[in-house]
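Only one protein chain is missing; all other protein chains are in place.
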Amino acid sequence: MAPVIEALDLHRTYKTTTGTFRRRSLEVEAVRGVSFEIGEGELFGLLGPNGAGKTTTIKMLITLLIPTAGSARVLGRDVVDHAMWVRQRIGYVFGGDRGLYERLSAWDNLRYFAELYGVEPRRQKARLEELLDLVGLRGRERERVEGYSRGMRQRLHIARGLLHDPPVLFLDEPTLGVDPVGARELRAMISSLKDAGKTVLLTTHYMFEADTLCDRIAVVARGRIVAEGTPRELKASVASGSVVEVEVYGIEDDAVERLRSIEGVTAVTVEPRDHAQVVIVQAAPGHEPAQEVLARLDGVSVGRVSSREPTLEDAYVALVTDAPATQ
Amino acid sequence: MRRALRAVVLGGALHFKQESRNPFFLWIVICTPLVYATMAYFLFRGGQDDATLVTASLGSALMGIWSLTTTAAASTLGRQRRVGILELLVAAPTPFWLTIVPITLALAALGVYSLATGLIYVTVLFGVPVTIANPFAFCVSVLPMILSMGMLGFLFCAAFVRFRSSWMVGNLFEFPVWTLSGMLIPIAVLPVWVEPISWFVAPTWGMSALREAALGNASPWDDIGMCIALSVVYAAAGGALLRVFLRSALRRGTLALS
Partner (left out) sequence: MIRAVERRLRVFAFGGLLSYRALFGWVNPYVFIGVMVIPDLTQIVFFAYLGRATGIGDDTFFLVGNALVAAAIPGLFGMADTISDERRTHTLSLLVVSPASRLSLFLGRALPIALNGVAVSVIAFAGGSLILGVKIPLTAIPALVVVIAVTAFACTGLGLVNASIGLRQRESATISNLIFYFLLLAAGVNVPLALLPDWLATIAQGLPVTHGAEAARELVAGARLADVAGLLGAELLIGAAYALVGLAAIRAFELQARRGASLELA
C-alpha cells in the first residue's frame, strides 16, 4: 500500500540578514535531509527539542514552505506541484494561543474557515455543531475567543483543523502551554482521531506524549532524523547496556573526547549538578566501561561514581545531544 | 463563481465584524471626518455656501475611509501574520487573493461609519441640513466608492507586502490620495499637470460620483463606471502581485517570520 505521507530527503535552508548598514547574509540549515513514510491510519510522531527542524518539516509537508531540496508527497501527490489538491485533503493544527480571530466568536472563526475550506454551505451548521460537541466547546461557541483559556483555544484549533474532515492531519506541538489536565484531554482527542481512521503526523518535544500516542516515532535533532521506530523498539535499543555516572569537579572538553573514544561507549553528556558536574557515559550491551572511564579521567578531580540501568530519557538525551552538527 | 461570491460576502461580513470591534479602527473612521470637517469649516469661514459645505462633509468622510484603508488594509498581511493566521489562510484551499480581498473590502466598508458621521456632524456643526439631490444615485454611488477604496487598499497590500513596516509605507499615500482625489481640495486648485494623475486614482471618481449625486449638478453614472473599471484594474494588478509574493515567500520561508 502506498504511504499517505512521504518525505524524501527534505532539505530546507533559511537565509537571514543581519546588520544595520552592512548587511550580512547568513544561511541556516534547518532541515538537512529528512526522509520518512507514514502509512494510512498511522499516528507518527516527530520528536525532538526546540529548533530541531520539526516545524520546518511540517511546513514543507503542508505546502507552506517549498523545500530547498528533496520532495514530499501527501496521498501520492507532490506538495509543491499539487499544492491546492493537497490543501483540500489535509488539516493543520499548531499549538499556542495564536492563530484565531480574537474579536470573533468560536462560531464565527469556524464558519470563516469552513468557507475557506469549501465546506458545503448546507452542511456547515451541522458540521460546526458536530465539531463543537467533539471538542467540548458546545455552549461557549458564541463567546469571543479573547476570553478563552489556552486549553479552549487549542480545542478550537483542533475543530478548525477538522472542518473539512481531512483524511490527513498535521499537529504541530498541539499541547504546547496547556495545563496537565487539558493536555490529557487533548491527547485523548488525538488518539480518538487515530481511531477514526485519520493519518496523523504529530510533533512534540514531550517524550511521554510521543510514547503514549504514537505508533512510530522519529527522533529529530539538528535537522536530521537520528532514530526511528516504534516506542517499544526505541526503548529496547537502550534498555540494554549500562550507564555510568561520575561526579567531577571541573572537566575539560578534551577529557570528554577521551571518554567518547572508549570502545562500546555510545554517548557522553555532561550535566551541571549542584557545585559539581556529572558525566553520564552510556555504553552498549556487553560493555562495562566504569574502569576505563576512571582511568581516562586521570588528573580530573572525581567524586561519587555510580552505575545504573538506562532510561528512555537517557536514550532521547543521547540522541539529540550527540547528533553530529555537520556531516 | 458562486463560491467566489460567497467567499467575498461571508468573509467580508466576518472581517467587518472583527475589524469593527477594533477601537482604533473605529476611531479613525469616526474621528478623521470630524477633525477635517471642523478644519474646513474654520478655514472656509470667508465665503461658505451650502455646496462647499456638503462637499467638505463628503470629502472629510472619504478622507476617513482612505485613512483607515492606508493604515489597515495596506498592512493586512502583516496583521494576519502577527496574530498567527496568515499561514492558516495560505494553507487553506481557497485562492489567496480571494481570501485577502474581503479583508480590505471590509476595512473600506467600515467607511460607512465615516459617511454617517460626516453627514450628521456637518448638519449639526454647520447648521445646514444636508439635502441629497439624487438619493438613489447617492446610495448606489456608495458601493463603487467603497469598492475603489478596498481595491486600492488591496493593491497596496500586495505591492508593499515585502516591506517590513508596510503600514508605514501605506501611510505614505494618505496625504497624496487626499490631495489628488478632490476630497477636500478641488482638483482645479492643483497644478495643471496633476489632474491627469488624479484620473488614475479610483477614489477620485468615487468622490465625484457622490458629490454629483448629492448636489445634483451632473450625472454621477459616468463617474461610477470609471470607478468600477479602475477598481477592476487594481484588483487584477493586486492579484498578480500577490501571486508573485506568495511564491517567493514559500520559497524563501518568510511567511511566518517578518
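Each chain carries a letter (A and B) given by its place in the written order, and its residues are counted from 1.
Please note the rule applied: a residue touches a chain if its C-beta (ideal position, glycine included) is under 8 Å from a C-beta of that chain, and two chains touch if they have at least 3 such contacts.
None of the values given here were measured: they were computed from a predicted structure.
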Open item on the list: Touch as defined at the start, partner being the missing chain; which of B:V8, B:A116, B:V130 or B:L190 qualifies?
Closed with: B:L190
Open item on the list: For the chain not shown, which residue from B:C31, B:L98, B:A116 or B:A237 touches it across the whole complex?
Closed with: B:C31
Open item on the list: Can you tell me which of B:V29, B:I100 or B:V169 touches the chain that was removed from the display?
Closed with: B:V169
Open item on the list: Could you pull out which residues of chain B are in touch with the chain that's been left out?
Closed with: 23-24, 27-28, 31, 35, 38-40, 42-47, 164-165, 168-169, 171-172, 174-176, 178-179, 184-186, 189-190
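What we mean here is this: only the chains that are shown with their structure count from here on.
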- [ ] Would you tell me which residues of chain A are touching chain B in their complex?
- [x] 12, 14-15, 56, 59, 62-66, 84, 87-88, 92, 94, 96, 98-104, 108, 111-113, 115-118, 121, 160
- [ ] Could you pull out which chain B residues touch chain A in their complex?
- [x] 3, 6-7, 10-11, 14, 17-18, 21-22, 83-85, 87-94, 99, 250-253, 255-256
